[in-house]
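Removed from the display is one protein chain of the complex; every other protein chain stays in position.
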Amino acid sequence: MTTPTSTKPDTRPAAAAAPGRSAPRRWAPGAGVLVAVALLMFVPAATDSFYTFVATRMLLLGLLATAFNAVFGFGGMSSLGHAAFFGIGGYAVGIGVTRWDWSPGTVLAAALAAGALAGAVFGLACLRVRGIYLLLLTLALAQALFGLAFYQTEWTGGDNGIPNIPRDGLPAAVREGDGYYRLTLVVVVLCVALLWMYQRSPLGMSVVGTRESESRMSAAGYRPGALRTVAFAVSGAFSAVAGVLEVYLQGSVSTASMSWQISADVLVYAILGGARHFFGPFLGAVAVTGLEVWVSTYTDRWMTVLGVVYVVTALFLADGVLGRAASLLRLARTKSGAGSGTSAEART
Amino acid sequence: MLTWLTHTVNGLAYGSLLFLVASGLTITFGLLRTVNLAHGAFYLLGGYLAYDLASDGTDYWIALALAVLAAAAMGTVVQRAFLHYVAGRELPQIVLTLGIAYIIGDQILANYGGDPVAPQTPPGLEGPVTIGDWTFPKFRLVMIGVAIAVAVFAGALLRFTPTGAKVRAAVDDEEIARAVGIRVPLIFLLVFGFGTGLAAFAGVWGGAFTSLSPDSGFDMLLLALIVVVVGGLGSIGGALLAAFAVGLIDQYGKVWFPEWALFTLYASVAALLAVRPRGLFGKAVTR
Partner (left out) sequence: MRTSLRLAAVASAAVLVLAACGGKDPASGKGGGPQQNAAGNGAKGTVTVGLLNPVTGPFAALGTDVNAGFELYLKSKGGVLSGYGVKTSKADEGTDAAQGTTKARQLVEQDKAQVVVGLVNSAIAYAVAPYLEQADVPLLVTVAGADGLTRKQNGNTFRLSYTSSQDSMPLGPYACKDLGYKKAVILGLDYSFGWEAAGGFARTFKDAGCTVTKEIYAPLGTQDWGPYVNQVDKDADVVFAVAPGQDGVRLLKAYRDFGVKVPVIAHGSTVDETILPTEGASAEGVVSSLHYTPQIDSPANKELVKAFSDANGGKSANQYAEEGWAAGMALEAALAQIDADPTPAKIRAALAKVKIDAPRGPVLFDAYGQAIYPVYMRKVESKDGKRVNSVVSTVPNVTQFFTYDPQAYLAFPGYDKLKGSWAK
């Protein structure tokens, strides 16, 4: 992939390699994730309340990035409009709770439904569009929704947004601080697990198939258009959940939750972490969020530092941190085991 | 009656500004397949440099020329040092140019502060011109002419000059172009420098039109993207027509239903793209 002219970098789906693995190596990642989740339960105990807050945001942005990747990394469609879904989830909380006194369960259901619906609309609108045009079309759609949110002040409060959203509906134990962190962790783990299962399901695999070769999938009797729409709907629904978590955390929602910068940020999370790997985008979200908080503590020029990180990412980590790590690992393995010929690692 | 004439001509003038920004973007995209989100940053860079030089007492036209050349030079550096290595890969290009846009915007904020600045109106073009009962700003009227001139000039450059022929050859089939001795990397470098130079020129003139602040780069970028996409990526004529169309729609939209202006603009662009994915005049990409 290092040749500058190659248009498609590593196109091998990470998931597709799984059947070739031996049993212990297949279970190792799963066990690792379990251990990681168990450790994450102790974050509030190990750090102060501020870091717990930051960790909460990392988790929900991680979910956003993972949901985004269902379209981006696995669906092969570069969206620049995911702020729309995130914002829809946020406004589901803001409008639902302040107007109709919705319970968190109702909010969640509404956000899932609205996110899925918006995702399906995006997917349908993008049926004929590929590559850069898809990027710009999703941007235009999200900006149109932003325009709606900005001017329908009756509903959204416009740029000032909806302040003081009550959290009374949540059980007292998880309403704020450490409790809310644990609630977020549970919801995020659940959603990520569902996304994992979706990605491994025949449905998710066939979406990957359309990414690889639309014509073959269509010849095999699949309907790529429908598959793409489904991918967008799934992605939209879980992105909206991330928005719900964010707004319950902040207690307010405004048009800033729908600004195109969020769409750009999440794209960078995915690329930086490694879009070909299920956990790559999550890792990217955690890394960038942490970096922002850390650097801005020391200098006002944190935007410049962020810019440098973006440039370095594009030049050296086009496959993401995980992609880089995986290729280094492969390199090390081929060197050490050059004689034994590990054919399972060969690319097809 | 005269009011409508004013609205129409002003729509065209605003469209001309959009075209000046979009022209560089459509050239770098259409010819290099480079998605340059730093385009707005080069717009800012040109405007601020010219403003800086002119306020130090440099002659306006010299300041303009220096700002455009400096931005073009910086554009070629960015192309050679960074974009060159991610040629043909859209996603890294987006991340890279976004990063460069952040850096340039933040450095402008650090060096010039956040208060808005306005490069001066070109000498001789200040104030309104009056024809009968009709009054219109001279500068805006000239802007329409300049936009058309830039479109003709850039179009002719590509179509009728040997360099233009080389550029087209390099774009159509890079390998063959290399084989027949065209120095493709050099060509790409020139084209990118030309594109960023155009952005800087738009910044100097557009800055006089709308003033500049470290954040206005992204505002202009989004509008320019719309124009480029509607016109069809890579089509200069398409961009000009699209810019005029967007300018007029924007103008009349603001007069008729101002509260829906933001929504209607983006929604109609989205609808157009969903139906005509290549925009109005875009060629099918043979890749």
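A and B label the chains in the order they appear, each numbered from 1.
The working rule: a residue touches a chain if its C-beta (ideal position, glycine included) is under 8 Å from a C-beta of that chain, and two chains touch if they have at least 3 such contacts.
Computed from a predicted structure; not experimentally measured.
Engineer: Specify the residue from the set A:Thr184, A:Ser206, A:Ser239 or A:Ser254 that touches the hidden chain.
Structural biologist: A:Ser254
Engineer: Tell me which of A:Val54, A:Ala125, A:Val187 or A:Val234 is the one touching the absent chain.
Structural biologist: A:Val54
Engineer: Determine which one of A:Val208, A:Met303 or A:Ala326 touches the chain that has been left out.
Structural biologist: Here the residue in touch with the unshown chain is A:Met303.
Engineer: Which positions on chain B touch the chain that was left off?
Structural biologist: Residue positions of chain B that touch the missing chain: 3, 6-7, 10-11, 13-14, 17, 81-82, 85, 103, 106-107, 109-111, 113-118, 127-128, 130, 135-137, 139-140, 209-211, 213-216, 219-220, 223, 250-251, 254-255, 258-259, 261-262.
Engineer: For the chain that got dropped from the picture, name the residues of chain A it touches.
Structural biologist: 2-4, 48-50, 53-54, 57, 150-151, 153-154, 158-161, 163-164, 176, 246, 250-257, 259, 261, 292-293, 296-304, 308, 311-312, 315-316
As a working rule, only the chains that are shown with their structure count from here on.
Engineer: Per the centroid of Cα atoms for each chain, what is the distance between chain A and chain B, given in Å?
Structural biologist: Roughly 32 Å, centre to centre.
Engineer: Of all residues in chain A, which touch chain B in the complex?
Structural biologist: Chain A residues touching chain B: 4-7, 9, 78, 125-133, 135-137, 139-141, 143-144, 146-148, 150-151, 260, 264, 267-268, 271-272, 300-301, 303-304, 306-311, 313-315, 318.
Engineer: With touch defined as at the start, can you tell me which chain B residues reach chain A in the complex?
Structural biologist: 29, 35, 82, 84-96, 98-103, 105-107, 109-110, 222, 225-226, 229, 233, 259-267, 269-270, 273-275, 277-278, 285, 287
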